[in-house]
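This report concerns only the one structure given below.
Removed: one protein chain of the complex. Kept in place: all other protein chains.
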Amino acid sequence: MRILLFAVLAVIPPSLIGTLVWQGRKTPPTEHAPAAARPSGQEADATLRALFEAPPAGVKLKEKVALYDEKGLFDYIDGAAPIFIDRHFRKLAASEMATPEGSDLVCDVYDMATPENAQAIFDKEKSTTAKFVDGWPEAIAGPMSFVFHHTRYYAKLTAFDAKAEAALPVVARSLKEKMR
Amino acid sequence: MFLWLRRCYQAVFLLFFLFLVFASTSQFIRGYDVQWFLEIDPLVTLTTALSSHVLHHTLLWSLPLIVLTLVFGRFFCSWMCPMGVLHHVLGHLGRKRKVLQRVEQNAPRSSHKIKYAVLAVMLGLAAAGSVQIGLLDPIASTWRGLSVSVLPAASNTAYGLYQGERHFQWGTLVTIVFFGALALNFVYPRFYCRVLCPLGAFLGLLSKFSLFRISKDPSKCNECDVCGADCQGAADPQGTVRVTECMVCLNCTKGCKRGGLAYRFLPALKLSKVETDLSRRKWLTAGMAGVAAVPLMRASDGVDPRPNPARIRPPGALDEPDFLAKCLKCDACMKVCPTGGLQPALHEAGLEGFWSPILIPRIGYCEHSCTLCGQVCPTGAITHLKVADKVGEMPAKPPVRLGSAFFDKGRCLPWGYNTECIVCEEVCPTSPKAIYFKVETITARDGTQKTLKFPYVDLDHCTGCGTCENRCPVVDRAGVRVSAANESRTPKSSMSLTGGRI
Partner (left out) sequence: MTDRDPPRPGDVVPESRLREGGKNASGGDGAGADGIDRRALFRVGLTAAVAAGSVALGLGLRARDGHGRGKTLPKLKDHRVDKVQGALEMAIVRGPDPAANVRRAVEAMGGMGRFVKRGERVVIKPNIGWNRLPEQAANTNPEVVAEVVKLVAAAGASKIWVTDVSVNTPEQCFARSGIEKAAKAAGAIVVRPDAPAFREVDVAGKLLRTADILFPFVEADRVINIPVVKQHGLSGATMAMKNWYGMLGGQRVKLHQNIHLSIVDLASMIKPTLTIMDATRILLANGPTGGSLADVKQMDTIAVSSDEVALDAFGAGLLGLSPTSLGFIVEGMKAGLGTPEWRNLKFEELGG
């Protein structure tokens, strides 16, 4: 009985103090600084990555999202890089996804720094005969591809078979919902 | 075995207290509840509730301690109280060598009743609206002694590496009181705890109902008196154990070699003494003295109607009567203030406000986006402002004002000496700046024309932070000084018509 009491009493201070210290280590919320017109590089990277969290319709990311800056862009898209750089592109987030059936999807989102730049690259890349998606004037659906721009982002989605192609608009819409 | 547990508890809680004191700086504080010890202090709860008629939510922590004391007795004094641990250690060092001499040292004395009178006075003061408990409360006193006296001295000796150079006005008084109390242990052990401590008195009163107590088995007692040799509370274990004095240190259970003393559940009442030895008349007299003291203190000047211009309160402080009804003078705000500008008042807030916090801009200014004082205040005397509310957004939302800046044109360099300066304008943190300048040409002593920038204060934007006074190159009495006029917490203090109140 005494042993039990001793044990109980011995445990109380460490657990009490431990809880208080652990709780305190979480820094109190600092004041909310009004966001600047354009976010800093690191914040923007984090926002960009966050677009790929929880893809819809059972689609999963195959690997971690890769970020490319100006230098890396040449490695990724080679000769097509200058048209992005000229329009002040900031970062590219390139991802590979797979549908539940196992079909591959490639999803590239370009952070163009401003909505004007995103519009500019969208206009530059689209063909003159392309038609906008019904009810979505910022998006164009082509064979095995889906391209759209929203706020400061420009997204290019590519599929490799019919099943994946059907998933493109769904994935695109979910990305658009997250773009601010 | 339980004796060693008690010693572990003492060490652990003292270390925890020291950790909280050390963490209480703008660099280390994070979200630590640095005032946890004051939050569990039932006297803080009781007095602030009496005087302000509301209970600050964090103070509900004291209820578990009240319940535990009702069950287990006055264990707090021996097991958890940081002041108690310090006094226990010093009392141990100051104890006499021979056993019988120690028994004499730990004998009950009539002076041990004084703490009940102190408690009654404090409760009387609180009932009439003035909280003075922090002056004698052990936890507030230990925090104050460490923050205002010991740590600044240590830090300044180490080139200010802990918190920069820290100086507190008349901090020597705090030193004297703090170390004086500790030195009394060389008169006899736990002098403060037995004679003065109001918290000990309160917990002692609660112990009257305790279910567990030290009790003596008369059949085993041979009246050797050795049990009283190390009794911390002077609870007379060799006679009838005084429950209100017993600190549950358990030393007597080890002292009695015959096993005659034990800490038991519900022992027979006749084996322990429960009166406090303070007669009802004495209780009433002390209480009434406390109550009467309040209007007597407030009849003197310096608080209302002629507020002292140096009484600049921290940002988020309540209006003065409410502030004095809650401020414990624990000095936690002064400890955490990043510039060291919050200082213990001497006369600036009247006798009632002795050792309460005021800002002395020449020593330290109020950082524009800092609200740490409100974060650490245990009673809510300083409310925890949101930075956006403190800073405001002119013209729609005015900032929280501590006071206003006034130029002393006889001392300001451009005004009084035709010398270029405007450091005040440079460091003014508001946007738009509350100090602006006008460029004017004057004739210098030698007859030449000189163009200078002359500074002015815009009262609508000035928050009274004191950065200007702190940085003014006129090193003794600055050329621009802040006083408490126009502080936003007191509508009557407003100088302009824009407040909507007269």
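Labels for the chains are A and B, by order of writing; each one numbers its residues from 1.
We take it that contacts are C-beta pairs under 8 Å (C-beta built on N, C-alpha and C of every residue); 3 or more make two chains touch, one makes a residue touch a chain.
The structure displayed is predicted, hence computed values, not measured ones.
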Tell me which residue among B:T172, B:N222, B:S369 or B:T443 touches the hidden chain in the full complex. B:S369
Which is it among B:G239, B:G416 or B:P429 that touches the chain not included here? B:P429
Residue-wise, where is chain A in contact with the chain that is not depicted? 33-38, 40-42, 69-70, 88, 90-91, 113
If you put the missing chain back, which residues of chain B would it touch? 26-27, 159-161, 164-165, 338-339, 367-370, 391, 413, 419-423, 425-433, 437, 453, 467, 471-473, 475
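Simple rule for what comes next: only the chains that are shown with their structure count from here on.
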Please compute the C-alpha centroid of chain A, do the same for chain B, then give the distance between them in whole Å. 51
Chain A partner, complex, touching residues on chain B are 1-2, 5, 8-9, 12-13, 16, 19, 23, 30-33, 36, 369, 375, 386-388
Mind pulling up the chain A residues that touch chain B in the complex? 2, 6, 9-10, 13-14, 17, 20-21, 23-28, 30-32
